[in-house]
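Apart from one protein chain that is not included, each protein chain of the complex appears where it belongs.
All chains are identified by letter, namely A, B and C, in their written order; residue positions are counted from 1 within each chain.
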Amino acid sequence: MKKTKFIILIIPLILIFFNLSSPQEKPVPLPPTEVKAFDTPNDNGHSLSVTWKLSPDDGAGKNNVVAYEILRAESPKEEFEVRGMVPSGENLFDDKGSREKEDKNYLPSHKNYYYKIRAKADNIFSESEVSNPAFAYGQWYHTGKTPVLAGVIIFSIFALTFITLARKGKKLYIRPLPGIEAVDEAVGRATEMGKPILYVLGLGTAADIATIASFTILNRIAKITAEHRTTILVPCYDSVVMAAAQETVRAGYLEAGRPDIYKEENVFFVTSMQFAYVAGVNGLMLREKPATNFYLGKFYAESLLLAETGSIAGSIQISGTDEIAQIPFFIAATDYTLIGEELYAASAYLGKEPVLLGTLKAQDWGKAVVIICLILGALAASFHFQFFLNLFRVQL
Amino acid sequence: MRREIPLILTATVGIVYIISFFIPHRPFGSVETLFSDWILIIAAFAIWLGALNLLRVSADKIYRKKKDWFYALVTILSFFLIAIIGFFFSRGSHFQDVGTSFDYLYRNVYNPLSATMFAILAFFVASASYRAFRARSWEATLLLLAAFFVMLGRVPIGDMISGFLPENIRLSAVATFIMNIPQSAGQRAIMIGIGLGIISTALRLILGIERTYLGGD
Amino acid sequence: MNFFDKLMKIDRRIIFLFVAAAVILPFFLSIHQKILISPEVQGLYDAFESLPPGSKIMISYDYDPASAPELQPMAVTAMKYCFTKGLKVIILGLWPQGSIQANMAIESALEDPRVKEKNPQYGKDWVNLGYMSGNELVIQRMGTDIPVTFPRDYQGNPVEDLPLMQGIKNFSNVDFIFNLSAGYPGTQEWVQFAADRFHAKLGAGNTAVQAPGMYPYLRAGQLVGLLGGMKGASEFEKLTDFEGKGTKFMLSQSFAHAIIIIFIIIGNLAYFISRGVKKK
Partner (left out) sequence: METFGLWIAALLTLGIMSFLYKDNPIYKFCESIFIGISAGYWFVSLFWQSMYPRLYLNIRGAISTLLHEGRISDDRWLYLVAGILGVMMLLRLVPKIGWISRWPLSFIVGSTAGLYFITYLQSNIMNQIRSTIIPIYVPGNLGISISNLIVFVGVFCGLVYFFFSREHKGAFGGAAKVGIWFLMITFGASFGFTVMSRMSLLIGRIDFLFGTWLGLIK
């Protein structure tokens, strides 16, 4: 820290040395005025902010201000400590403190502080009056995040409404998805051929929504395979996912009334490294020759490696992912592909449970709201109506 | 106990997470960091499950002298080789530093295997495009044409063969146009759709509607 | 089954053979090809150019050796450029192997005579903070406090002891962030957390696969520039005047693209002719 201060001091000195007109003759720049300290909004209560009116010498004339230094003290009479520096032209500084008591930068809540601003021009400076006292305090609501809160509320209302309607027995139409319609046929094929089904959950962890969505689909498919007494193989990439997948498949067998034929060793861990996992699954495909392969979840570069090998092995393949970059590969190399949002809808489709369909309907309403916003937005933007755009601005 | 508590836990944790996003005040402001650390720790424990599962399946193959048991033995040996080296012979928590035995294995065994597996994709891209890119329908033709223009527009050859055209309709300009305008629009539609799918699934999880991952009984 | 039917069901291995030939042959030929600069690369270069010497740049290496052929040339060029221009580089990795890739990039950058002349020093001109697990949460935590997130560099030195890290508290003390990314966690997370939440200035180098996904961010201004794949790397090499591997590999690339396109054309011809024959 000392070094930086030294450099800050030495640079102007060198400049002065080479400057023929002695800057000492320059009058001191006019100080900034109207210094106001206040609590930084939308934080956890360990930060203060200061604003000021720029010095009249900022950006004009020969007494050009190059920077402002921000000083702080616990009382107006004490010695002020430098807290930071901003370049000329700026009039806001956030004095961010630490919330840890042990930290030397600790800034307690509910304690008054005073600020002073120093306008610096080369090696000379002037100081403003001392500001009003201000203390930091934490907020209980982040006002900049209101658009997100509105989104949360709107969507939750949609979802709860349609779930209630669905529970009451209102019939909800859903359009057919080819990838889903093919599931029964694909399982049937495996049964006829007496070959296993391979279900790949992808590279997601249990902390990926796509993987969790895939669990629900796995559960339905496990139930169908249990009914047909077909083997289902689930090679896993992640240990937690393996644990959850075992529970999921077991639940499917239970629902089908066949817990006796559930084999835990069919849901197994391979490895948690992308291409090693692919090498293992590819080997499995070429040796077991599964009749049907499902790839549903998070997929990255391995998508095509898996899908092409599956095609070499002659399997029927159904895929789906929310990784946009991988969807084209699945479209090219597998028989059916669930695109993005369709993956999340698939569990509702397969389950046909009214409550799940209710959330699907809520998604559609969400899309309708988005479309309306887009139309209004396009009109607003064409007529330079900035207000509308700001509705979607989230401050963090 | 077996199902109720987990469901309550999921809902509580989910709601706390959402609420803490809007509240900067203590202790909500630091919930996200704390929880994420906890998840990492749980995952570090869980790897034992995975590793033991792998070893058990492999050992079973050897024990029963199943087909390919020899390869299962290779897997077990490689696992222990790197684990022992990583734990005891590679400067503790600095195991990834250049020059450790761990790093040697990483560079000369793991790395070439991984890179080669990845490189095989180049061949598969060729065979998949040969099979899939046929102008069977209007949609398939659009896919084919977009791929065609972007593929050519992204390499200098594209500009060499379309060099006689004015600059703004050369292949690279066409590729940039496709990427920037229709591609960008399509992406956005998919992204918004995915966003809605994710928040709807998240809500289903918090409400306890989607709970197959918790098993049956 | 006539000739065209057979052609439609050609053995994959024949295609593989052609692809191999198309990639290997150009290595032994010397042809010069013209490289044109695309606006997203120019955008990134301009962002770099606008930084005065002494500016602090954070480079996040979020990839592993599997993506090195594409991203390593970018990394090497960026390091050479920063060192010769006097930009200070803070390196970190959200992928475990990232910081190792960074060291390899620096090693090859230091071989360049123009870099040697400047004689960059560890701790003063660059630091490597190493890998930190936690994916996007690492970025988020850095937004509030970098020294707390990375208390030590990859060699175990406390960051307070590194001259370059003095005064670095959070993203507002970093002038530019350059992210080299091959997937998750990567550019998307940097955009969501560093650019959106903390308003950091961000540019990225991506694998060609990931790059299309970043165009919406580029258009929305959340990213100032983007290098996509080897072509991006070769353009960046041309702009910065550090010709390297990106340019060299570009020729194989062109041949390989040509071979795939030829195959697609053959496939479609075969498809239409055999369909025409059947109709008769």
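The rule is simple: a contact is a pair of C-beta atoms (placed from the backbone, for glycine too) under 8 Å apart; a residue touches a chain by one contact, two chains touch by 3 or more.
Since we're looking at a predicted model, the values are computed, not measured.
**Student:** Thinking of the complex as a whole, which visible chains are touched by the chain that is not shown?
**Tutor:** A, B, C
**Student:** Sort through A:L107, A:A226, A:A243 or A:L350 and give me the one touching the missing partner chain.
**Tutor:** Missing-chain contact among the listed residues: A:A243.
**Student:** Given the contact definition stated above, which residue among A:V86, A:L254 or A:C373 touches the chain not shown here?
**Tutor:** Residue touching the absent chain, from the options given: A:C373.
**Student:** Contact with the hidden chain only, please: which chain B residues?
**Tutor:** Listed in rising order, the touching residues are 2-3, 5-7, 9-18, 21, 32, 34-52, 54, 68, 71-72, 74-83, 86-87, 92-93, 95-96, 102, 104-125, 129, 138-140, 142-151, 154-155, 175, 177-196, 198-199, 201-203, 205-206, 213-215, 217.
**Student:** Residue by residue, what part of chain A touches the chain that was omitted?
**Tutor:** 147-148, 151-152, 155, 172-175, 206-209, 212, 240, 243-244, 247, 269-273, 275-277, 279-280, 282-283, 286-287, 324-325, 327-329, 331-332, 339-342, 345, 360-361, 363-364, 366-367, 370-371, 373-375, 377-378, 380-382, 384, 388-389, 392-394
**Student:** Just checking the interface: what residues of chain C touch the absent partner chain?
**Tutor:** Interface residues of chain C facing the absent chain: 13, 16, 19, 23-24, 27-28, 66-70, 96, 131, 133, 191-192, 196, 207-209, 211-213, 216, 219-220, 222, 228-231, 245, 249, 252-253, 256-257, 260.
Keep in mind that, in the parts below, only the chains that are shown with their structure count from here on.
**Student:** Should the pattern of chain-chain touching be classed as line, ring, star, complete or other?
**Tutor:** Its topology is that of a complete graph.
**Student:** Using CA atom averages as chain centres, what separation in Å is found between chain B and chain C?
**Tutor:** Here the centre of chain C sits 18 Å away from the centre of chain B.
**Student:** Of all the residues in chain B, which ones touch at least 2 other chains?
**Tutor:** 114, 117-118, 125, 127, 129, 131, 133, 187, 191
**Student:** Of all the residues in chain C, which ones touch at least 2 other chains?
**Tutor:** 12, 66, 212-213
**Student:** In their complex, what parts of chain B are in touch with chain C?
**Tutor:** It is residues 32-33, 36-37, 40, 94, 96-98, 103, 106, 111, 114-115, 117-118, 122-123, 125-127, 129-131, 133-136, 144, 147-148, 151-152, 154-157, 159-160, 172, 176, 179-180, 183-184, 187-188, 191 of chain B that touch chain C.
**Student:** If you look only at chain C, which of its residues touch chain B in the complex?
**Tutor:** Checking each residue of chain C against chain B gives 10, 12, 15-16, 18-20, 23, 33-36, 38-39, 64-68, 96-97, 99-100, 103, 131, 133-134, 137, 140-141, 154-156, 208, 212-213, 215-216, 219, 229, 231, 250, 253-254, 256-261, 263-264, 266-268, 271-272.
**Student:** Which residues of chain C touch chain A in their complex?
**Tutor:** Contact set of chain C toward chain A: 12, 66, 145, 163, 166-167, 169-170, 183-184, 196-198, 209-210, 212-213.
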